[in-house]
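Selected chains only, in their assembly positions.
Letters A, B and C mark the chains in the order given here, with residues in each chain numbered from 1 onward.
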Amino acid sequence: MSNSSPASPAALLEVRNIAKQFPGVKALNQVSLTLNHGEVLAVIGENGAGKSTLMKILAGVQTPDSGSLIIDGKTVSISTVEEALDFGIALIHQELNLSENLDIAANIFLGREPNSWGIINRSQTDIESEKLLKRVGLNLAPQTLVGLLTVGQQQMVEIAKALSINARILIMDEPTSSLSLHESEALFAVIRELKAQGVSIIYISHRLGEVNELADRVVVLRDGENAGDLDRASISHDQMVQMMVGRNVSQFFPHRSRQTGDVVLEVKNIRTPANPAHKINFSLKKNEIVGISGLVGAGRTELMQVLFGIDAPREGTIIVNGQEVNIHSPKDAIRAGLALVPEDRKLQGLILEMAVRENMSLASVSRDQKTLGIINFAQERNLTEEMISAMKIKTPNDRQIIQFLSGGNQQKVVLGKWLAMSPAVLLLDEPTRGVDVGAKEEIYHLMVELASKGMAILFVSSDLEEILGISDRVLVMHEGQLTGELSRKEMSEESIMQLATGQIREPVKT
Amino acid sequence: MKKVLGILILLIVVCIITAISNENFFSAYNMQNVIRLTSLFGIISIGVAFVIISGGIDLSIGSVICLVGSLLPFVLVEKGFSITSALLLVSTVSIAIGLFHGLLITKLKLQPFVVTLCGLLIYRGIARGITQDETQGFGTAYAGLRYLAIGKIDLPFIEGFKLPVPFLIMLGLALIAAFFLNKTIFGRYLKAIGNNEVAARYSGIKTDRVVIMAYVICSFLAGVGGVLFALDINSVQPEGIGNFYELYAIAAAVLGGCSIRGGEGSILGVIIGAALMRVLRNSITMLGIPSQLEFAIIGVVILIGVITDELVKNYAQKRRALQQAKQTSG
Amino acid sequence: NQGKEDGKKTVSFVTNGIASFWVIAQKGAEKAGEDLDVNVEVRMPPQGVADQKRMVQELLAQGIDGIAISPIDPDNQSELLQEVADNSILITQDSDAPNSPRLCYVGMDNYKAGRMCGELVKEALPEGGEVMLFVGRLGQANARHRRQGVIDELMDRSYDNTRYDEPDKVVKNDKYTILDTRLDDFDFPQAKANAQDAIAKYSNLKCMVGLFAYNPPLCLEAIKDAGKLNQIKVVSFDEDEISLQGIVDGTVVGTVVQNPYRYGYESVRILNALANGDQSVIPESKAILIPARTIRKDNVKEFWAELKSILGDSNQTGEKLPKTTKTNSSTKKNTEKKNESTEKQKETKADE
């Protein structure tokens, strides 16, 4: 059972035997943890382990079914966000939660506007926002509309907002999932500064490297239950994985060199609408896994979207298997043999209200149709069952509504949808974002397997570990420009960061 | 099926209550009338269901009914068109309207609400302009054509009761619609788009085409409705006919389980929804309730319907999730 | 129906829409129901022809013993009327359907009433001038006939109720100019706005004719508002209180009134008799004409008092009421289709 830490006198917050039942899911079962003054406590666990749910309970967004919260030795109840704020608890949610129609200052102070009789004191919010933005290293005016910011910048606004609360307990739920190394570093600096000021931080991440770097202590959750704690001294990658998954994950990055084949994809002088100043050139071969690295907003997603026909290129040609193709829509891209697993799974990848089967067949259903657009239901069922067993997708059956699956399994369905089309080129945009270690490992193995069977894989990732782990070659982008290309031998954290920060380098002939 | 159950029960309850207090309710004559009107409203509701499932809305169908319903007798009687060319003309007009809506909504990214609100104003205006507000009708001619709306067919076994022809038309259209919605790629795409248009586009679906198609179907069925309404009443007042019918059709679709958020809906449910609306109005007369209160009662019943539906849905979801949890953990 | 069991007949009075006009008729119908011990169901279709058809069919489904209807579009509603005749007893009221199998008509001739209205305009503007017409809908047969009557009278045309002047054309002769007919779809604020817009647009406007009961009061509001009470005359239709007050005050020239109470009363009386097998109530002409009357300053008080007594307490006035009009003479006049305005005027006065 749970090994709740003994109540220490230094404890700022104690969570005791919290349980939370969602319709159908026991999200939290008797979970306990302790948070001391001025410490960084990492909470880790696989997708669906209950991390976010626990944090939402602390922040007053959700109420627990049972259990107690103790702050400064006193049992308290937190049932609204306001009450949580009163106790000095602030949460940066896993998903972005900003009003895009309001400016940065309005978002930072949303819900806590300095006011007299309900009239907002605008100048005060502007002045304070400016200070906060400087602190997180965001060089923008407080009057800028949030809708105009990149995802990374928006995430930094969220962090500024959390800072503005002057919280005693600051909870960050996967804050770096949309940040690149550069921004992440800025965030880490802020965290250390806060810690020095005595603020306690709960930090959630699937990037175990970060955890290793930051955490004073680690609490591990598995299937909604405590799976153990680690103190500073015993934190190690393997130990964390072992506790999270309940087994050893061997050969985490399964890179194997493969014989590469002919050129499948050639991109010539492409200019994307978001970054029309730069022309992009590169090529991709059969059996090859190529990573694209870069800082947030470097234009990687934009490039993928142009390749896949979501956005129209300003100019340039795309050549697949030696033939120039005209790509004006995803349909054209698919016809040319391309497939894209998009960056935002929920928004772009899945029809959340539909079943696994229907999601799985969404791309192939028109190819497999009987006459006159009638769906071939037998074929659809077969396909789905094949994919479920081949990719070890955890689902009760293929009629399950996909939103009830865990993130990793959802991602596998999106992958399966495209594998059903047997594409020549597989484009993956942040394929493991928000995916837990276990599922990550399976996705890596799958990528390697597909590559060895002849597929060409181009994948964007902000996780340097995985870029280094499985790519045969890496392309690096900076502000819409392809700044360089590194072979397996040349790639290292330093060499990638150099290019990612804009130091151009001659492409290496392979 | 489960979703349809609630509304079906409501329909049956209303029928029984009415029948108890007035035996004439189940008379062949009254049933024929109720069925005929249910069929007409059912047809336009099916159309609007397609648009609602796609995640849109169509406020213009009452005006499309008006335009088509006025044009048909106008070109037949006043302009001497042949029946074929008249029908061809009104079909073209209604399809063109749907196309127009679809293009504005997909290509120019205008809001469906706004586009079809303008449509609501425009098409009736055009009809009134063309006809100079004169009531249009077929007089005593065109009996053959009018059979489509007022004809009745003897049933072999049931004494006295004859099946109104519009019911057969509605049945045919409903079967086709249900087939399209559930068995074809188009239907699958439509639901996918209604739930998440972006994800549908990222899956290679030409979402614009599908959405346009939904609006075309909707306007076309409104046109069919317009033709049948005109043939049925034989007297089309351009400034009056079809007013608020869009709202009745939407209400029928919503009662029948279509979510205004898109992605969900069943044709059977929509038909039952339309039937409920018609039976209610009939019942109010049959029960001797003053006609002033008619709409108040209909409104209250719809509201009760959606509230119970919401409550039941919540409950069902909780139960389903519980079962699922057992399955996954087991 | 409960009525059935105790041998009581049930008859229905179906209108062409909802208006205070019809509320008066309803009172009459209900009074007759009381007096004659017959159940009366009054039905007012809010949404035109389709609604009317549905209501009639529902009445038939209930096994109604007789229906008195104001058909909205008689030419095209022949089937519905046939259906009623086949399954029940059909009479028409307010608006006739001469080619239908109706047994009898209770009401007036709207075209003729329109012409009477036109006469009032002539009285108001003996020198001629610009005239505007206002009405709710032109889709309704009675509105069209009324409008045409006014126009034909002013243009000194022959008596022909099949004529139709397109509403978007100015109709004029050397004396009178009928500028336009504005419609409001029963949207009262818009009806007032129409009147105001007309005043604003035509500085030489001399007379406004409101053809539906609510139009003249709203015209009057607009004129008052514009401070043009002396410049623009109002000619009215129906017996809205404000119109009547206007006649008393001299701001309204006069009004052509029907007698909706009697439409209601007579309809029920005839239906009841027919339902009980008494055919004698039907005159040879198959029409019980309750002619329109012209109300001017000289007879308005008397008329208003009469109206009030009807509406206020129909029990007492029930006896007084049937100032039975001998309809035969006027029917003949009617069939002669002659435009003898002065004669008709005398005739209506004789009715009083």
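Note that a residue touches a chain if its C-beta (ideal position, glycine included) is under 8 Å from a C-beta of that chain, and two chains touch if they have at least 3 such contacts.
This structure is a prediction, so every number in the text was calculated from the model and none was measured.
Engineer: One instance of each chain type is visible; tell me the copy number of every label in the full structure file.
Structural biologist: So the complete complex, counted chain by chain, is A x1, B x2, C x1.
Everything that follows uses one rule, which is that only the chains that are shown with their structure count from here on.
Engineer: With chain centres taken as the means of their Cα atoms, state the distance from chain B to chain C in Å.
Structural biologist: Centre separation, chain B to chain C: 36 Å.
Engineer: For chain A versus chain B, what separation do you get between their C-alpha means, in angstrom?
Structural biologist: About 44 Å separates the centre of chain A from that of chain B.
Engineer: Any chance you could list the residues of chain A touching two or more other chains?
Structural biologist: There are none in chain A.
Engineer: Provide the residue numbers of chain B that touch chain A in the complex, in ascending order.
Structural biologist: 183-186, 188, 191-192, 195-196, 198-206, 263-264, 317-318, 320-325, 327-328
Engineer: Can you tell me which positions in chain A touch chain B when the two form their complex?
Structural biologist: 22-26, 308, 310, 329-331, 333-334, 340, 342, 347-354, 358, 362-363, 365-366, 369, 372-375, 394, 396, 400, 404, 417
Engineer: Over in the complex, which chain B residues touch chain C? Could you list them?
Structural biologist: Against chain C, chain B makes touches at 22, 24-25, 27, 29-30, 33, 37, 132-140, 150, 229, 232-241, 243-244, 281-282, 285-286, 288, 291.
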